[in-house]
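Apart from one protein chain that is not included, each protein chain of the complex appears where it belongs.
Moving on to chain A:
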Amino acid sequence: MATEANTSAPAEPPQAPATQNTQKETQPKDQKAKGEQPAKDGEPAGEKKLSGAEKKKMAKEEKAARRAQAKAAQASQGQPSGGQEGAGDGGKGGKGRPKQDGQAGGQHKGHHAKPAAAAPVVPKEVKPAVPECFGHLSMARRINITQADKDVDPAVLVLGQHMSTFALSDSITRLEATLYAFKKVIDSYTTPIGTTFSRHFTSHVLNPQIDYLTACRPMCFSMGNAIRWLKLQISKIDIDLPDLEAKKLLCESIDNFIHERVTLADFVIANTAAELIEDDQVVLTYAHHHLVQRALLQAQEQGKQFRVVLIDDAFERVGVEHSKTLAAAGIPVTYVSDLGALRSNLRDVSVVLVAAEAMFSNGAMYARSGTCDIAMAAKDLGIQVVALCETINFTERVSIDSLTYNEIDPERLSDVGFRLLFDTTRDRYISTIITELGNASPTAVPAILRKLEEL
């Protein structure tokens, strides 16, 4: 898998300093709870201290400068509000589809402004670090809060910061957080006189939030799916319905959506995966994913005697905590720091348990970079590979390689190389996918998608 590539042009790693500031921020969920006071949580990052009013004032003062800069950044990203509107708009056209696609449109001018926008304080011209052929790939960027559109809700502002710094990283957590933030947005909205909720809200209020979030980090497939769903719900609202009722209705359906597609789904998936594990088995897993962790802990609770081999992501040591948690629960864990000696680590393994970021309709799995290597090696050795994935992560798109859809790791973008965050595992390397609907083979993805459309 080509996850590392050399580049010729020199450039500064624009992300590093900014990112470190916010990485120690508190956990996302609490934030959303008090989403109205982002300033408090955001303390470490200086700008966030400002209250809403101050911010507005300041924003006004900086308007001219900011505008010019933001415009340049947005245009170059291929995501001016016009383009983004399509992002969830029902997704009929190819262009408007969520996240990465939007970027693809602007690929040619893309990387010139990307680093500039990421480090807006540095006015000097930064040369692209990503070669032209990878120009379509997007990257999370830190966007100064003062640079954001004035319509962006404080809750969404904070959320955007979290996403750009990867405090919220996996697709389901981001989805959940986004929906909660949107609930806040809906809550604080009042329909202006002379228009109606269903006609005004999406285009004037929701879309700026989505644009901002996408600018912070390209949307994941589940967010695209959920936003499309949300916009459909909004468009269905009766125009005669009073604001209060409409908002209540919408918030309720968001709650139900999260409950069904995330909470219950996770519960079912963890259960099903735990059932799969048998006594005396050796389960291999990669890095950390909450679904896998939950499944393993559940199997342990059921009194199953098994062993875990945990291979960590060498670039992101999320597995350390994971292995500690598992060990604390009494599961024997072998910690392997990277993909080295993969085959010998796989030798005794009975099942590989990984979680997917998304599933493509051709049965390919989009997951943390490195998953594909493990799946291929495992399949080669006749070990079954089980992928855990909520159906909200299923996308009707098709991918056969790791380059059509991907993201550049903003922390590992230097003048000499960069890293991709994900890879794509073809269906033939996956034995089973576990969704909330049950076990299925990867070839069942299109059938499941069709079923979901009916529901």
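Criterion: contacts are C-beta pairs under 8 Å (C-beta built on N, C-alpha and C of every residue); 3 or more make two chains touch, one makes a residue touch a chain; residues count from 1.
The rule is short, and it goes like this: contacts and distances are computed from a predicted model.
Quick one: find the hidden chain's UniProt protein name among "Translation initiation factor eIF2B subunit alpha", "LALA0S01e04280g1_1", "EKC/KEOPS complex subunit CGI121" or "Trafficking protein particle complex subunit".
"Translation initiation factor eIF2B subunit alpha"
Among A:Pro242, A:Gly340 or A:Gly438, which residue is in touch with the absent chain?
A:Gly438
Just name the one of A:Val292, A:Leu310, A:Val333 or A:Ile448 that touches the chain not displayed here.
A:Ile448
Take the complete complex as the reference. Which residues in chain A touch the chain that isn't displayed?
Considering the whole complex, chain A reaches the absent chain at 276, 384, 386, 428, 431-432, 435, 437-441, 443-444, 446-448, 450-451.
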